[in-house]
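Notes follow the structure.
Yeah, one chain of the complex is gone here, protein chain that is, but the others are all in their spots.
Let's turn to subunit A:
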Amino acid sequence: MESKRASFEGSLEALGVSVSSTPESELEAAVTEAVTEPAVGIGLDETVGDEAFSLAETPVTVDPTPVGLREATTGVTGAELGVGDYGSLVLTMTEQASELVSLFVERHVAILHEEDIQPDMDAAVAELDERFTETNGSAIIATGPSATADMGALVKGAHGPKEVHVIIVEEAA
């Protein structure tokens, strides 16, 4: 059987979403490479594992002002889950405004831990069901860039990002 990760990457490719991967130790470099400046982001400690990951060594402005957000090209946030068969990302809504940072930009860079890739939508929804029952949470299942066909042809970047890039943080060997 195809591994979850391979299936996830294949699905992302089909959506036109680019992917890179990195060990956790080199995440800063990977983020730096993935962003187009000006870039904003939010503290990833809540969404990427226990250890707070600092964007300090990257060109990303952490916790920007609203005007900073609107002027930014790239927004960096964590993703809670990946869905293998669809290439979807599950994005959470946080008090740090990760929802705004992933949406009001042209390019969204999502950081996802490899172990958070679910094989399929069924598993992802079951996981969310469990979490929602505990926490009454909210989440966005985001699949590829924002798009519309309302103007006579498919155009990316209708209201949300035009480009999505996923950084997979590999499990330590």
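Everything below uses one rule, namely that a contact is a pair of C-beta atoms (placed from the backbone, for glycine too) under 8 Å apart; a residue touches a chain by one contact, two chains touch by 3 or more; residues count from 1.
Note that in this section contacts and distances are computed from a predicted model.
S.K.: The complex has one chain missing from view, so what does its UniProt entry call it, picking from "AzlC family ABC transporter permease", "Molybdopterin-dependent oxidoreductase", "(4Fe-4S)-binding protein" or "Aspartate carbamoyltransferase regulatory chain"?
M.R.: Going by UniProt, the chain not displayed is called "(4Fe-4S)-binding protein".
S.K.: Using the touch definition up top, pick the residue from A:V35, A:V60 or A:V101 that touches the left-out chain.
M.R.: A:V101
S.K.: Counting contacts across the full complex, list the positions on subunit A that touch the omitted chain.
M.R.: Where subunit A meets the chain not shown: residues 42-43, 63-70, 86, 88, 93-101, 103-104, 121-122, 125-126, 128-129, 132-133, 136-155, 157-161.
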